[in-house]
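With one protein chain removed, the remaining protein chains of the complex are shown where they sit.
Entry: subunit A
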């Protein structure tokens, strides 16, 4: 129900039941502080008890030229009194801080939606930079929507005048003025934001005061000034949720604390080798502050050194972890093979982004699934776990640590740019609910028998022998080895047997993972919509809507992709049709076909944008009518792409 509301007249809206949900997008220049505004609005929304989902969208360029369309930064939030699972299809409200922000974002606004524009920025120069021939605030080109304009820039300058800031610094408070207005519109508390500003500017109290003054001025403006019936207070009830303690969490935060929890549950110190890359760096940043949890973070000289150092640390008895995004994961490929053949635990996190090559550094895609499943030389399957949402990433990180240490294997944890950056409310887990999985290192040798580093236990896992252990000196390496002893052995028998043992071990992980559940709907029927990763939200909402219409459709969302849950094949065969929505050109679809010989049909979106609920609903209708879903093109109603033809120079890589 993310976009079910609409603005009409006051009378009309009063005749309607209370709003269930609302999608608001803040858009401005990269320098306007839209991500901060959005983040603080998210916090106040969470504190108001609404369920929510967000989608930050920012350009790849660090400082794109001011006022240009490719420098537009946007933050979308969907919040409501019911369960929210996506950042919303079309916004109900667009707050545009300049002409470029309006131009790039207005296409996506729901018909009849509300535009709040800072007319102070609609100067001839800014209009020209955005490519407007005439001022859209004056020429009726926005007639499809409701328009409210006022000079936010001037109002901000007036509000911070007493603090004696320079013009440039004073204008920086614009985002807080806007936030103040938004807080008024949606009946939010200002207190937490004031606290935050006081903390943020503790060393520059005059800036804190100015920002608070701007915030209050924006709020007061809403309260006191006649600005039309469209902009009026909306109260959205708190979403009913399970009782408990909540916080907001981004995927990057959830993965970081999940890795910490995983290492603690395994009873191990953690070594994290990383190299800066968008959007994975946030995990390195988070972990580097948590030394008291026995975490060593190492910013390596390159992606290869990042994973190799993690392998070296695992060899020495810590939990090695590395993290990157597609291009960096490609560089790590050979080392993943080393970890696989030496059978050392390792967690590799891939925060996927649009590819190939540098691709779309700040946009989201699920196109590294083949890379995760197949991307190594030789027969080298490694377990793959995929997170579906920011909060889910916590449990997935723990699961990756569990598999890596129990089965002595590298594990790939897939997330993506959307999950990494997006925030959602998270019911704080009770850590007592998580069973520890302590690691038992091989004890010192009790006799002079030859060391058997590749002997296997019931799971097919070899012992973890830490250097430093008396009497167990042995050699391992990337070269093929004899079963048991690990001595170099190229013989056909040794290679065939070791290949079987390694593959059998990974396949056997299926014994310790839960059966595949059905996220919504029945365990058989006319249609299953099968997904993985961050498409959970839109698929779930689409299936929910379809089921409300009486359609026989179920949602299956796969967390364990290698190995698949043991019941998955049988489960899938219970449906007449299967469609697989993916933000790639059909990778899970191919793997499902290969593994189970099922007629899975793709629903692909490769525009670097998340699915819209409506797109999946349409595909459900088509599938139930016996048609193939058609590939989806770029979608003008969604979060925008910066325009091409610009050489950024300082690109986020």
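Basically, contacts are C-beta pairs under 8 Å (C-beta built on N, C-alpha and C of every residue); 3 or more make two chains touch, one makes a residue touch a chain; residues count from 1.
Just so it is clear, contacts and distances are computed from a predicted model.
Looking at the choices "YeeE/YedE family protein", "Thioredoxin family protein", "YCII-related domain-containing protein" or "2-oxoacid:ferredoxin oxidoreductase subunit beta", the name in the UniProt record of the chain not drawn here is "2-oxoacid:ferredoxin oxidoreductase subunit beta". Only one of A:309, A:366, A:409 or A:584 touches the absent chain when the whole complex is considered: A:309.
The chain not shown here is touched by just one of A:301, A:379, A:515 or A:594, and that residue is A:301. Checked against the hidden chain, the listed residues A:140, A:292 or A:449 yield one contact partner: A:292. Between the chain not shown and the residues A:130, A:152, A:236 or A:257, the one that touches is A:257. Taking the whole complex into account, subunit A touches the unshown chain at residues 43, 46-47, 49, 83, 192, 238-249, 257, 260-261, 264, 269, 271, 273, 289-294, 296, 298, 300-302, 304-305, 308-318, 320, 334-335, 337-338, 342, 394, 427-431, 444, 450, 466-479, 487-488.
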